[in-house]
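Yeah, one chain of the complex is gone here, protein chain that is, but the others are all in their spots.
As written, the chains take the letters A, B and C, and residue 1 is the first residue of each chain.
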Amino acid sequence: MSLQLVFDALSLGGIYAIAALGIALIFGVMNLVNFAHGQFIACSVFALILPSADAVATMGLGALPAPLLIAAILAFGAGLAVAAEALVFRPLRNASPVALMVASFALGILLQNILLVAYGGRPKAVSLWPQLGSPVQVLSAQVPLLQLLVIGAVALILAGLALMLKRARVGLEMRAAAEDFDMARMLGVRANGVISGAFALSGALAAVVALVLVTQTGVADVRMGGQIMLVAFIATVVGGMGSLAGAVAAGLALGAASALLQAFLPVEARPFRDAFLYGLVILVLLFRPQGLFASVGAKPRV
Amino acid sequence: MAKLGVFDLAVRYGKLLAVKDVSFAVAEGERLFVSGPNGAGKSSLLGAICGAVRAAHGRVEMDGDILSGRAPEDIARRGLSMVPEGRRIFAGLTVRENLMIGTGQRRDRAAVADDLETVYNAFPILRERAHANAGALSGGQQQMLAISRALMTNPKLMLVDEPSLGLAPKVVDEVYERLCALQALRGLTLVIVEQSSTRAARVGGRMLLMRGGKVVADGDAAAFAAGDLLAEAYFGDPS
Amino acid sequence: MSASRTTRHQVRRRMAATTPLLLALLLLAFVVAITAFGDRASARMASETLIRVTLVAGFWIFAGNSGVISFGHAAFACVGAYVSAWTTLAPAMKATLLPGLPAMLADARWHVLPASLVAGLAAAALALVTGAAILRLSGIAASIATFAFLAMVNTIWANWTPVTGGTSSVVGLERYVTPWVGLGWAVATLAAASLYAASASGLALRASREDEVAASASGIDRYRHRLAAYTISAFFCGAGGALMGHFIGVINPDAFYLNLTFLMLAMLVVGGIGSLSGAVVGVLAVSLAVEVLVRMEKGVSLGGLTFALPPGSQEILIAAAMILVLVFRPAGLLAGREITLPARWVTGRGAAND
Partner (left out) sequence: MKPAICVLALLALSAPAQAKDITIGFAIAKSGWMEAYDTPAATAAKIRIDEINAAGGLLGRKIAVVEADTRTDRAGAAKAGLDLLDQGAQMMIVSCDYDFGAPAALVAEGEAMISFFLCAEDVKAGIQGVGPLSFSSSVLAPVQGATMAEWAHARREARAAYVLEDTFIEYNKGICTGFEWMFPQLEGAAIVGRDSFKNDDASIAAQITRIKSLGDEPDVIMLCSVMPGAAAAVRQIRAAGIDSLILNGSAVDGSYWLDATPGLSDFVLPVQGSIHGDDPRAEVEAFNRAYEAKTGARPASQYAYPGYVLIDLWAKAVERAGTVEGAAVTAELEKMSDEPTAFGPRSFSSELHHQNTALMQIVEISDGKPARIDEWRISQPVPLDVLMGK
């Protein structure tokens, strides 16, 4: 039971962590709370299938062999995010954070309605890698292969990203920009490069969430991504705005809290699970307004 | 040709005119102090020169190139580096990473390694703490890191905003000592905002006095120590 | 010199006092024009627009003065709408739809106006209690806390089935909101908003908005002013929520969640968050644009040819237009200015001495 619970918490928390990272990256470099991130996820899901209002979905990019498919979807997510930056957010570079946020929300509505027109409102089934749908035994727990894979993929991505942020020049610049963007520019760090890079990375992370979601649920729905985006957004703040590691940790923590509440709340209280979760978030903020994982000396920004 | 030329530069925040038509020039290798009371527009002036603040009008030139209107990163890449007020080091990065941020545009890796050696020699504590988080350094050490970080971009001109802010006098002495040594070693041109004119006089160099957004006096720092110019600048009628 | 300054100050105050009057006249002209020249569909659009003015101007009392973005105000509209449903619905209806209501509410059959007032008061009371905790935070942390508050209210309302009807709609609310009722509430909200903005509390709050660091020296005061603005603001959003219920006749927790939150925010930002006039102009601009596009979707005949936009294009075009407004006018259509009479009109003799 307990080991199983660890797997449950990890697989849900892992998805939240990756989504939170996608939001924190962009917030760090341009103070933008990107409400279109959920639609980046949804668009990446729908890129797997061909645009059509038919009830049965025909595979588009989803028909490619796995390695090509993964590369193509990541590139799609990254490209979408970079295009959004160039067309919408770059002209707004000097706008207030509120204006930026509202613009991102408008972009989200735009993308969602384009999906609705192109694909119709009915959820579609996407059979991605059906062979993953079998359970395996891990110590005392019987775990779906899928769940293991999600946890493995999340761990791999986080490790790869950490390495990239730590070792690569662009990673260093992004971390510096997330802390103090203007200072980084005064040291010659190119704003457009870092911002485009952050959007590309964020879009690719949205595509990762999309792939994980599709393999987990097997469906594509216009509204998917929204709920994950909200949790990820909250995780970004609870983790300490601008702290990438904090966003990941808070994403994992929220996923774990959600799984634990589901497991231990009495049956009548379970539908109220999210109310408990958000109540916890408010409590955390009241006691640590700068976020759970922000360094003590960090000054509040905004 | 002057290293840095500032012509009729003005900075405006909403209705507030922070810098009013300031003009001056700095020669190659010179050390210029900018002094004046709080709110005199010293930091706004530096901000406008390095591109962090948009100028209302006027122009800034370096080596005859117009800097005004360029993005701060372009200005930095032309060899103008900034040590801002409050140091603004990247607390979550290591000391070494802080030093390496400004080296992105430099292709000559050997020269970068040389420069790193130079600042490590100038500030041995940075070598010692190279892999520690920069946020863990003391205030004086952070100031040295901020100066070194600016040096790593290989600047020809360096702007330093209030290096003595919040530091014990002994530490300030040390910071200035090392800064002057580095200037001599690298042939730098320095523009330093320093509120204390006695400190400026002690370090030595030219001094510009600002008040109410205008330059009210310009002369040798030592001459200000006599106090005449200073009193006039602080209490006199700017018009 | 000092005499002329006093005069200028007086002129400015008198000019500021004309703002709510002019805005009220603008709304009156809007209603008169629509009832005189528009069809029934336009009248419905006018009612809805005026309810939105109530909501957005109420929202502005907090967001505009404090500079803190709240995501929680849709929750106040939700509470207001349900309080009005609890107090006005026919008892027989409540017995079937909301069996868990306490006897006092289950038997209540109030008139709509007192119900709307109580709806506002209930929302204000909730704001006072939750704001006391949330507003101790500053900047983005406060915004997120309001967001979590919204999500909590939504989860509770969607699952507290015996009292709220859960995810299922509560129906049968008396549909009494006409453009004139909407106008009454909108004008009342505008008056309250400008009175608050001109009050000592409003001035102090706007001063703290400009420079959070400087104002935090007087942190306790700022907290109190924020709480006051939050509570007043919640009153009008609660009443606005009640009006929404009495406009459509049906309420549902989902109607007071993210879409409403962002619709309110978007209208405020499009008009310009810096001024009350911006809030009103934002609502009018977005509502009119939506109406025009909806009509174009239904089909417009031009010289015998019928031209229609494909279904769903309204949302796409509105979202695109919103982005364009933000790109070209990042501070909103009015960019923080208020609509006022020219200075020489308010001084009477002309402003030659100014």
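What we mean here is this: contacts are C-beta pairs under 8 Å (C-beta built on N, C-alpha and C of every residue); 3 or more make two chains touch, one makes a residue touch a chain.
Remember, it's a predicted structure, so these values are computed and weren't measured experimentally.
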item	value
Chain not shown, its touching partners among those shown	A, C
Sole residue of C:T88, C:N252, C:S275 or C:T340 that reaches the chain not shown, by the stated touch rule	C:N252
From A:L61, A:L213 or A:L252, residue that would touch the chain that is not displayed	A:L213
Sole contact to the chain not displayed, among A:G77, A:G226 or A:G246	A:G226
Contacts of chain A with the absent chain, listed as residue ranges	1, 4-5, 7-9, 11-12, 15-16, 53-57, 116, 120-127, 130, 132-135, 142-147, 213, 216-224, 226-228, 258-260, 262-263, 267, 270-271, 274
Interface with the unshown chain - residue positions in chain C	39-41, 44, 48, 96-97, 99, 158-159, 161, 166-169, 171-172, 175, 244, 247-250, 252, 254-255, 297-299, 306, 311-312, 314-315
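Operating definition for what follows: only the chains that are shown with their structure count from here on.
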item	value
Chain contact topology (line, ring, star, complete or other)	line
Chain occupying the middle, per Cα centroid	A
Of all other chains, the one whose Cα centre sits farthest from chain B	C
Averaged-CA centre spacing for the pair chain B and chain A, given as whole angstrom	41
Inter-chain centre distance, chain B versus chain C - centres from mean C-alpha coordinates, in Å	49
Residues of chain B touching at least two other chains	none
Chain C contact footprint on chain A (complex, rising order)	35, 88, 91-92, 94-96, 98-99, 101-103, 105-107, 109-110, 113-114, 116-117, 226, 230, 233-234, 237-238, 241, 271-275, 278-279, 281-282, 285-286, 289-291, 300-302
Chain A partner contacts - residues on chain C that touch it in the complex	69, 133-134, 136-141, 144-145, 147-149, 151-152, 155-156, 159, 258, 262, 265-266, 269-270, 273, 310-313, 315-316, 318-320, 322-323, 326-327, 330-332
In the complex, chain B residues that touch chain A	50-52, 71-73, 76-77, 81-82, 84, 88, 90-93, 97, 100-102, 104-105, 133, 135, 149-150, 153
